[in-house]
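Here the structure is laid out as structure tokens; the discussion comes afterwards.
A protein chain is absent from this complex, but the other protein chains hold their places.
Up next is chain A:
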Amino acid sequence: MARAVSTQRKAFNTVVAWGVALLIAFPIIWTVLTSFKPEPQAVATPPIWLGFDWTTKNYHDVVQQRGYFSFFLNSVIIALGSTALGLLIAIPAAWSMAFVPGRRTRDLLMWMLSTKMMPAVAVLTPLYLIFRTLGLLDSRLGLVVVLMLINLPIIVWMLYTYFKEIPGEILEAARMDGASLWNEILYVLTPMAIPGIASTLILNIILAWNEAFWTIILTVTDAAPLTKFISGFSSPQGLFYAKLSAASTMAIAPILIMGWFSQKQLVRGLTFGAVK
């Protein structure tokens, strides 16, 4: 009897979990479906779920109109570049905050986080002028630096949390065995924190990939990533939803695939130290 109740509860939980998952995934599913509809059917009321005239014309039109590869390449370079640079700075910073904390470490962490509370538009004009003066407008290097700075507080915070879970005694033991600071971070700390570092890396790539405000405003053509590619398919007049959906699907597909393959690492990292 008890077993039957347990099965019922399991079934209920499964249905609820699937329901929530579908609800969360619905916008993406609907975008993908819309991308295969002819324009008039994309805006039909009542909406057509599956019984529409399937077509790949939108994808063809989107690629023919604006190309795709250069936008994709810029997204990859900007997302990977800003993440790598961010980790390079954040790992030593998080190490010192976690293992050699000072009196003001927590204040420093809060101050770093507080920079995320400021609306981006507040620093738009000063940053634009700095970029203009330094010749960084429409450059990949400029975007790598900006996105690294934007996401650095989150990277430092995440790594700090993971590093705090690692017993300091292990690092002390390494030091007693004669390990230098560099060897301690590289060969002792990093391997132990790999799940945390991996999830930080993946999350940061996703954040950088999807960042739209700065990537649209600071680029023109040479460094324009996929966010700019999508933005061009919205129209003030006329039907555009199917093409916009095709452009969006092409923009999110790479990051979706990356997330799919790295989901184990991502979950492991996000739950790292959750149960002590």
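Worth a mention:
As a working rule, contacts are C-beta pairs under 8 Å (C-beta built on N, C-alpha and C of every residue); 3 or more make two chains touch, one makes a residue touch a chain; residues count from 1.
Here is the rule we go by: contacts and distances are computed from a predicted model.
Missing from the rendering is one chain, named in UniProt as "Various polyols ABC transporter, periplasmic substrate-binding protein" (options: "PadR family transcriptional regulator", "Various polyols ABC transporter, periplasmic substrate-binding protein", "FAD-dependent oxidoreductase" or "Germination protein GerLC").
Contact with the chain that does not appear here is found for just one residue of A:L113, A:L129, A:A173 or A:L186, A:L129. Only one residue from A:T14, A:Q65 or A:S180 touches the chain missing from this view: A:Q65. Checked against the full complex, the candidates A:T105, A:T190 or A:S231 give a single residue touching the omitted chain, namely A:S231. Only one of the listed residues, A:A11, A:V43 or A:L73, touches the absent chain: A:V43. Although one chain is hidden here, its contacts on chain A can still be listed: residues 39-40, 43-45, 65-66, 124-125, 128-129, 132, 137-138, 216-217, 220-221, 224, 228, 231-240.
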